[in-house]
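A short write-up of the structure that comes next.
Complex shown without one protein chain; remaining protein chains in place.
Every chain is named by a letter (A and B) in the order it is written, and numbering of its residues begins at 1.
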Amino acid sequence: MSTTLAIENLSVALPRGADRAHALGGVSLALREGEILCVVGESGSGKSMTANAIMRLLPIGVAVSGGAIRFEGRDILSLPEAEMRHLRGRRIAMVFQEPMTALNPLRSIGDQIGEMFRTHTGFGRAEIDARILGLLDEVRLPDPRTVARAFAHELSGGQRQRAMIAMALALEPTVLIADEPTTALDVTTQAQILRLIRDLQRKKGTAVLFITHDFGVVGEIADRVAVMQNGQLVEEGYTADVLDRPKHSYTRMLLAAVPPLSAPGARPVSAETVLSIDRVSKTYLTRGSGLRKRSTLALDQVTLSLPKGSTLGIVGESGSGKSTLAKCLVRLVAPDAGAIRMGDVDIAHLSRREAKHATGRIQMVFQDPYGSLNPRRRAGDLVAQGPIAHGVQPAQAHARAQELFALVGLDPTATERFPHEFSGGQRQRIGLARALALEPQILVADEPVSSLDVSVQAQVLELLAQLRARLGLSMVFITHDLRVAAQICDRVAVMKDGRVVEEGPAAEVFSVPSHAYTQALIEAIPQRRRPAP
Amino acid sequence: MRVLALAGRRLLSSIPTLLIILVGLFLLLQLAPGDTVDALVAQMGGGDQKMVEELRRFYGLDAPVAVQLGRYIWRLVQLDLGYSAIYGKPVVNVILERLPATLLLMGSALSFAFFAGIALGIIAARRVNKWPDTLISTLGLVFYATPSFWFGLMGIVVFAIRLAWLPSGGFETVGAGYTGLMRVLDIARYLVLPTLTLALIFLAIYLRIMRASMLEVLTLDFVRTARAKGVAEQAVIVRHVLRNALLPVVTLIGLQAGTMLGGSVVVESVFALPGLGRLAYESVVQRDLNTLLGIVFVSALLVISVNFMVDLIYARLDPRIS
Partner (left out) sequence: MLLILVIAMALSAGILFPKDPLGLAGSPLIWPFRDARFPLGTDNSGRDIAAQIFHGARISLLIGLAAMTLAISIGVVLGALAGFYGGLADDVLMRITEAFQTLPNFLLLLMLVAVFGSTLTTVTIAIGLVSWQAPARLTRAEFLSLRTREFVQAGRTIGLGDATLIFREILPNALPPVIVYASVVMAVAILLESALAFLNLSDPNVASWGNLIGLGRGVLRSEWYVSAIPGVAILITVLAVSLVGQGLNDALNPRLRGR
């Protein structure tokens, strides 16, 4: 097979003042005709920079400082802008991570796809309209006519990404660059989009450069893999070789950090229940048109119980109600009906004052390591302010904060620093210390590792498991990632549309799922068929 | 259809706003030292106690405050703004006589500020941090800091007194008896300076917002998508950036309609234009609170209708509004 796109010793310089001098330092990579090449790496590895450099759409201040990118033999870095424009879209097309922001919100989908033809071809209006419908049909969007007239906000995430793919493939480009195209999507939608990309690629013989952070996706779609770290290419090879016989230590580390789906051996679970959720319902009223209110049933008679010292995983896709449930547990949201019993206290029906006391015993760790810490307060204050609000002396609370820092694996002297001085994983540890400061019995963790790189993810999960054992914590663990749930949970509840569709011991739910939806979820996890290395 | 329903809803929601304004104004007037009768009596050069009480009863001023408030709002609903003792005719008539000049001034100033502001904002954003941008941004700052009445006066000094190109004040050539197109041109000549004067500060604001908004939109993902499609830079700006960048400017027009109407008070005074603003000024000087209140009420209606139109335009531009 001949090489379509060759990156030769490419270096990309970052503007002065960045945390390092180069985004890419001498990367060489070849994309062959009609293959899918996955570029894998964690954040900051330079994988997206590579894609942007090929399109010559680097951010302002970032520039190629050396090397060449040859497309069909010509170095596209030296092409005049007009000629480059001629290639973009027509010969090399791109699909982005976040289809919501990648589509113009004020123009219809059909119009934006049509722009491809209007820019690069001399087709008449009728011809363009027919082709738009054909493309939308090809990416398996139901009712292409309606979709063509729709605006981005009227479609679901998966539909938007299909429309983006239709747009990118409109002129049958030789090369398709896909930059994390499924990262923003639910797992079942991700599986469909991956299948779609692979099918269309086979059909049209497009060469695809697929950028991802997820080794599961790699196993699902790639012919060959390139692994990047800190702007360098560390390993390249056929998918099976790299996944099963990784040569570079970094690749091995990344692969080891990907949790297997199978649950580790079941731990004995106490018969004592610390938290019981009894037919909890919550309806959100949103202002619809006019004075009418639109209501969304976020939780529908959810009943669950948490045995003492165990971890209950709540898994589901976006909109399943899992986050609403978490918020009900810590009284950020008041449920409409039902009871949440912790011992003999019903958290769901407490006055605000009483709730303040009770919630000291049930604490939450949040998803976003950046948004969950007040940027204007010192890390130590963040941890100490909870106990202070509950009447502990400030000096004592600050001393305790230092102990907690040590407990979660942070330097106790770091309490004087501000949140932005910490990395994502460290911030998540601060969030954990803050929750533990009130010495809770129950910890509610809402997607605590989903915005972290896999290697960091593994460390935080390990810390959680350690603390659970050491402090005798019981945990409610909310996640969309079944592999993560399998790692840490004793029992798992699967939610869909506000209901619990299946609940049971983790090992059982994952090995013999009884509900069709659970089966579909597990089916959709990329690369679950890969034999263990 | 969607746009109309939306507009209707917005119009409905402005009713409570209007009510708050009315009650507020009424209460403000209650706080004012002296009432209509005092003003009348002062006009007549004094009167005895009995007549004062007679008048109070005649105007319903002896009733409890709540009743007076009810009556007052009922009158306003019927568009009865009361009687101006100073002009000797109903306030509605006084206001209607003065309305056209103000509407004309506002319309021309708004259009000029909007289109010139947008154009300059685009140029500045396209040449960001180069000399056209520096020049336009500096001009924007200076325009923003210029007191409009002073700009008007200096305009008169240069264009009316020194160069004698434009008239120094008034609405049209009195006694010239122009009709048709001649009259339109005549009025237009009189409106050039006032329009520029009133538009100046808004021009500065729109150009600044448009520039910032363009720069913001240029960083958004869909602009990158358009470039990745191979769309030419000019077309990227026209088809993808402009419409998105316009939204904040359009919002601003609605928010500042009131400010602009307020600005016309000063401008009309400088150029002796027979408009609402000058009427307001005269009413303050002559303590004709009835007329002043009427003007405020009519202005509020005017602002609400401008906002209504802005909403319509916004909904046309942005399909996400539902």
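In this section, a contact is a pair of C-beta atoms (placed from the backbone, for glycine too) under 8 Å apart; a residue touches a chain by one contact, two chains touch by 3 or more.
These numbers were taken from a predicted model, which means no experiment stands behind them.
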Chain not shown, its touching partners among those shown: A, B
Contact partner of the left-out chain, one of B:107, B:147 or B:170: B:147
Touching residue (missing chain; options B:136, B:223, B:273 or B:300): B:300
Absent-chain contact - pick from B:105, B:156, B:231 or B:273: B:156
Residue numbers in chain B that touch the chain omitted from display: 14, 16-18, 20-21, 24-25, 28-29, 31-33, 128-129, 141-142, 144-151, 153-154, 156-157, 161, 212, 215, 255, 258-263, 265-266, 269, 280-281, 283-285, 287, 289, 292-293, 295-296, 299-300, 303-304, 307
Residue ranges of chain A at the interface with the undisplayed chain: 327, 330-332, 356-357, 359-360, 363-364, 366-368, 371-377, 385-386, 389-390, 431, 434-435, 437-438
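Going forward, only the chains that are shown with their structure count from here on.
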Chain centre separation in whole Å, for chain B relative to chain A (CA means): 50
Partner chain A, residues of chain B touching it in the complex: 5, 9, 220-222, 224-232, 235, 239-240, 243-244, 317-320, 322
Chain B partner contacts - residues on chain A that touch it in the complex: 55, 57, 85-90, 93-94, 96, 98, 101-107, 115-116, 119-120, 151, 153, 164, 167, 289-290
